[in-house]
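Structure first, then comments.
Excluded from the complex is one protein chain; the other protein chains are retained at their positions.
On to chain A.
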Amino acid sequence: MNTIVVGQLQRQFQDYIVSLYQQGYLDNQFTELRKLQDEGSPDFVAEVVSLFFDDCAKLINDMSTSLERPDHVDFKQVDSGVHQLKGSSSSVGARRVKSVCIAFKECCDVQNREGCLRCLQQVDYEYKMLKTKLQDLFNLEQQILQAGGTIPQVSMN
């Protein structure tokens, strides 16, 4: 094992994950998820976020359909979708996605179709952005493991 390489990768990982927290992509719940991962369940975080991104895609698609026709918006369906999205984003620590959901719910409550469409677009952007960022993070993890190192536990105090 090349300790210098491992050290560099670990620092890179540390810096990257800290930046994700600082930029508001992730919150403490993501830290909690990472704590639940161990040698017995090494892919737990990746699996949960994967389910989350699948959820996002499906819910956004359904809400898009509900919002499509200006004269016939199913706000009840949209509200249900936002509620579910807010719930799952909260469960994985997807902070920005969750923030958009809060604004989204407000638009839904007053039946503001334009506002809802804007939020829908924003939530779509945010989840895809997070997906890319986390993919980069998981790739770094893989590189560390392949170089024979261990993934640092990052404390965000």
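Here is the rule we go by: a contact is a pair of C-beta atoms (placed from the backbone, for glycine too) under 8 Å apart; a residue touches a chain by one contact, two chains touch by 3 or more; residues count from 1.
Operating definition for what follows: contacts and distances are computed from a predicted model.
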| item | value |
| --- | --- |
| Among "Two-component response regulator ARR6-like", "Chloride channel protein", "BZIP domain-containing protein" or "Cytoplasmic tRNA 2-thiolation protein 1", the UniProt name of the subunit that does not appear here | "Two-component response regulator ARR6-like" |
| Given A:32, A:68 or A:136, the one touching the chain that is not displayed | A:32 |
| Contacting the left-out chain in the complete assembly, out of A:6, A:48 or A:120 | A:48 |
| Full-complex contact with the absent chain, from A:84, A:122 or A:143 | A:84 |
| Residue numbers in chain A that touch the chain omitted from display | 29, 32-33, 35-36, 41, 44, 47-48, 51-52, 54-55, 83-84, 86-88, 90-92 |
